[in-house]
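Here the structure comes first, spelled out in structure tokens, and everything after it is commentary.
Only one protein chain is missing; all other protein chains are in place.
The block that comes next holds chain A.
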């Protein structure tokens, strides 16, 4: 019953959303170049089904690779900032400044810097746009660790590393996963930014671009939906990982 509800409620919400969308287009009698309706999308999907599979895979693996890089680098920077006050004061303005630069402006810079390295370029942008929340949350998680937590192990002669491994790291996991959920969506934006602004014949961004060039509006909408589906998929992978590694942080609702 509970499992059924867990699936039925979100699926029902999506169905209602699609029906509302269809109704909106029908009632306003919009042509599909203004707003394609859900019933226009299925033929677009079906016609390009193999391309969708192939390009989705390309977008997905490069997003995941960028995200993986963001997790490694973001956690590393977060650890440095979390443990050293000097490093935190030194790195914060740099990080904030870097994060404030719209990544769309970096795309051509990266594309020129590594000409032809399409996979690497895309992964780099996905990484750059998504590592910031991870670094910040890890650093805050570590720097706000109550001194008593440190002391219970330090007073036994434990090393800094033991304190990190046994206490600081697991205690930071809920914040880390919160940031990872934000980073997942950001990484998708990064991947598609590269694929759309500097199309190189790969990924859903390229498919979107060719839809634009060929005035195939339902195809463009279909790409958007495919991206949303990939985003939901990856988001729930993170949720599942969170349940496994930080499930203890979830309190029963009563």
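Definition applied: a residue touches a chain if its C-beta (ideal position, glycine included) is under 8 Å from a C-beta of that chain, and two chains touch if they have at least 3 such contacts; residues count from 1.
Just so we're on the same page, contacts and distances are computed from a predicted model.
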Hidden chain of the complex, named as in its UniProt record, picked from "Na(+)-translocating NADH-quinone reductase subunit C", "ABC transporter ATP-binding protein", "Sulfurtransferase complex subunit TusC" or "4Fe-4S ferredoxin": "ABC transporter ATP-binding protein"
Which residue of A:18, A:140 or A:158 touches the chain not shown here: A:158
For chain A, residues in touch with the removed chain: 146, 148-149, 151-158, 162, 166-167, 170-171, 173, 246, 248-249, 251
